[in-house]
Every structure is written in C-alpha cells, then in structure tokens.
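Here is subunit A:
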Amino acid sequence: MNAIIISAFMGVVMMFSSWGTSSIKLQRNIGLLGMLLLIGANIAHLTGVWVIEFDTKGMLVFNRIGLYANTILFVLTFIYMWINGEEIDKVGDHTHTADYYAIFFFILCGVSVLTSFDNLLMLFIGIEILSIPLYILTGADKKNLFSNEASLKYFLMGAFSTGILLLGITFIYGATGSFHLTAPVINPTTNMPVEHFLMSAGLILLFVALNFKVSAAPFHFWTPDVYDGAPTVFTSFMATVVKAAGFIAFIRVFEIQREALGYSWFIILPFVIVSTLLVGNITAVFQRSVKRMLAYSSIAQAGFMLFALYGRSIFNNEAILLYIVAYSLATIGVFAVLVKMKDYSFESFNGLAKKHPALALLTTIFLFSLAGIPLTAGFFAKYFMLNALLTAGAGLWLLIVAIVFAAVSVFYYFRLVQAMYFTSGEPAINEIDKKYEFKLWLIAAILIVLGVFPSLLFNYLYF
Partner candidate 1 sequence: MPIQYYIFLCLTLFSIGVVGVLTRRNAIIVFMCIELMLNAVNLLLVAFSKMYHGAALQVSPASTAGIDAQIFVFFIMVVAAAEVSVGLAIIVMMFRNTHSVDINFLNRLKN
Partner candidate 2 sequence: MTILALDWGFIIEKLIMIAIVVFASLGIALYTTFGERKVAAILQDRPGPSRAGPFGLLQPLADGLKLIMKEEIIPNAASKWLFILGPGLAMTASLMTCAVIPWGSAIDVFGRHVELQIADVNIGILYVFAVVSMGVYGIMIGGWASNNKFSLMSALRAASQAISYELAMGLALIALLMTTGSLSLKTIVEQQVQGHWWNIVYQPLGFLIFFITAMAECNRTPFDLPEAENELNFGYHQEYSSMKLGFYLFAEYINMIMSSAIMASMYFGGYDLPFFNEASVAPNIAAMIGVGTLLIKIVLFIFLFMWIRWTIPRFRYDQLMGLGWKTLIPLALFNMLVTGAVILAKL
Partner candidate 3 sequence: MQALTNKAQAVNRKPMTFLERLYLINIIKGMMITFSHMFKKQPTIRYPEEKREFSPVFRGLHVLNRDEEGRERCTACGLCAVACPAEAITMEAAERVEGEEALYREEKYAAKYEINMLRCIFCGLCEDACPKDAIYLSETFAPANYTRKGFVYAKSDLLIPNPKTEATAFAEAKGVEA
C-alpha cells in the first residue's frame, strides 16, 4: 500500500514539477529521489510500517513475495532512470521530461497493484494503469512514423486484449459469483476442481489476455513492431519492468485459479511456452536490426518466464524473481548501449571492441546474462526456471525444448558479440562519457555478483 500511495503521490509531484522548475536536471533528480522514497516506503511496508493505515477490504493482499517483487522492480526502475536519464529527456520534443517521469511513477503504481491484487477488479485496473501510460510512452516520439504506428498498434492490441480479459473475468464471475482470486474453484466436499465450463472458459480467456500483455506466442505479434517502433529508452522499460509486472500478475492469478482448469492447464501452458520459445528464438535469428532482435528475444525470454507458471512450489517465486532481475538488468544494460548507437543494425556494432573495449565487454556481459551463460545472473535465472519446471513435474521434453532454444538464443546474442569483437569496422556510436560507463559497470557488477551468489537476492525473501 505504501508503494501505491507514494508512487501516485510522486506521479503528481512530477506532473507539477515542470511548473516549479524548468531545469530538466532538477526534474530528473526529483524523479530519482522519488524513486528512492518509493523504494524506502516499500521496504518499510516489508517491515510492517504503513504510511497510512488502510483497510483494503480484500482488494489487495500484501504478501512477502509481492512486496519483495515490488522492491526489485522499483530498484530496477531506479537503475533504469538513473542510467537513461539523459536519453529520456531527448525523446519527443524535449519538453516532456517531467511528464515521462510522472508516467513512470503511475506505471509503478500499476505495478504495485499487480503485485498485490487479490481481486480481479484490481487486476483489471492494475493492468490498465500499466498499459495506458505505455501506449503513450510508445508514441512519445511524435514525429516518428514508426513510433506512431507502434503506439497505435500497441493500443489497439492492448484494448482488444482488455476486452478478452474482461470477458474472461465475466465468465469467472458467472461461474463463481465473486471476483476474488480465492473464489471457490475446489469443491470442498469432493476436494476436486469444480467442473464448470464457464470457469474454464473464463480462465482460458484470462490466460489469453495475460499472454497478450506479456507477449507470449501466439499472442505476441504486436511485440516486435511495438518494441521496435517505441523510443528505445522506453522499449527498455517496457521490456523489463512492465513485462515483469505482467508475469507477477500472471502468477498471482493462476497460482490458485488454474486448479479449475485441471489437467488441461498442462496442455495449454506447454503449448504456449513452446510456441513462444519457437517464435521468439527462431525469428530473432533472422533479424537485421539489433533492436528488433532484442524484441524477439524478449518474446523468447517470456517463454522462459512462463515456466514459472508451471509449478506451484516455492521455487517458482524464486525463479521468477531471479529471472526478472537477471533479464531486466541485462536488457536495461543492452538497451543503454543501444541508445547510444546511431543506428541499430548489427553492422553498426562492428569493431566496437577496438574503439570502446570497456563498452564491448559490458555489452558482452549483458548478452551473456541474457543467453544464460554462467558467472552471470542469467545462468542462475535459467537454472532456477529449469529447476522449478522439473520440480513441478514437467515432462523432460519441455526442458529439452527449453535448452535447445536456449542454445538457439546464444546464436543470435553472439552475433552481436561477433560483430563487436571479431569484425573490424567503425562502430556507429555516439560519445559516451565515463559516468555513463560507470553506471553500466554497476549493472554488470550486479549481474556478476548475482551470477555467483544468487542467494543474495533471496536472503530477504523469507523471514
């Protein structure tokens, strides 16, 4: 609750900050300060301190996982803002910095709702708070046709999926008479899932809609265009924090509700997972633009994250949290390099290692993490996912599919490495100052520390 209040408050503060000051730097710093405040407030909530005592009437339930996920996402956002501050200013017509920050805070409010909702109404509102600002961020580069297109496409798809989500929720309501997540799906006398077609249909529709939101195949088709078209800094945010929040919501819904689907859950989910991995990875191989490749790779990564839905053990939470951190940090890092590029083709990275050895190394670390190579957090993320999957009793074939595609992913991530290290050429890159590089080093350091001691992340998860 702290997070929701503070983020909404900070959003308003940011909205008005452009009145108070015209200094973009100051606005940026207010944003960062607000982020710190938000993180602090959330941690305070973790320790049981509330800003305002509030009876949520069962709309929200704050459990440790949710709050912890919140903290993680906030920290990620903080890092994101900290690194990309200057790039955010440049989007659009350079006059909306404060507004963008306000939107970020509003999105974080949605994130906080999504990590703690206990009522489908809150799910709906949370998803909308998350999505609507994103449509805007996508289209923030107003003069750019691709940005426009991306925004429109994202918007139409998002609204369509909202429709489907609502039909799903309606069906669930029709079957149970309640919007609560814990609405009876198990018949108490027989202890078996209630066979209610409406319920199943509702859940499947919900599943479809959420897949839309997290861009899992076959509902992914908006993703490449949107990620490609959106201003690169915002793509970074969309592909990380927002997507992660989507997954957390996903898990919250289906942790219990999926009982109603019974066995079919284990048909639908693998189908989606496999197609997501297939589409994401295979298509990513053939991309010419790094940005687009990353878009497809984010689909592929979503496929991996979906594994967390498979089981219901404690491992899932660990796995998804670690995965979120690893994936998001690495993606933020890669995008932070990408925004400095003059164009996004693979060729523009040629010879980067010669000109900017440190930058190339950093990019390599990020890519390694994305590919899941040991010593980076990405490895443990994948490991935990596989572990969760195996613990959940998934068929071995699923794991094999997963790792085969993980190997495929190496294929396209390493294309970039090859371009940087093994191909000579003049990289098309803008000036990068030491401070920026230092920030990137910090991300890399986190990735590597987590790659060696992933349990650092979980120390605070269980008390």
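Picked so that all candidates are chains of the complex that A comes from, given by their letters.
Going forward, a contact is a pair of C-beta atoms (placed from the backbone, for glycine too) under 8 Å apart; a residue touches a chain by one contact, two chains touch by 3 or more; residues count from 1.
Predicted, not measured: the structure shown is a model, and the values here were computed from it.
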Which one touches subunit A in this complex, out of 1, 2 or 3?
1
Can you check the complex and tell me which residues of subunit A touch candidate 1?
121, 124-125, 128, 132, 135-136, 139, 142-143, 145-146, 148-149, 151-153, 155-156, 159-160, 162-163, 166-167, 169-170, 173-174, 177-179
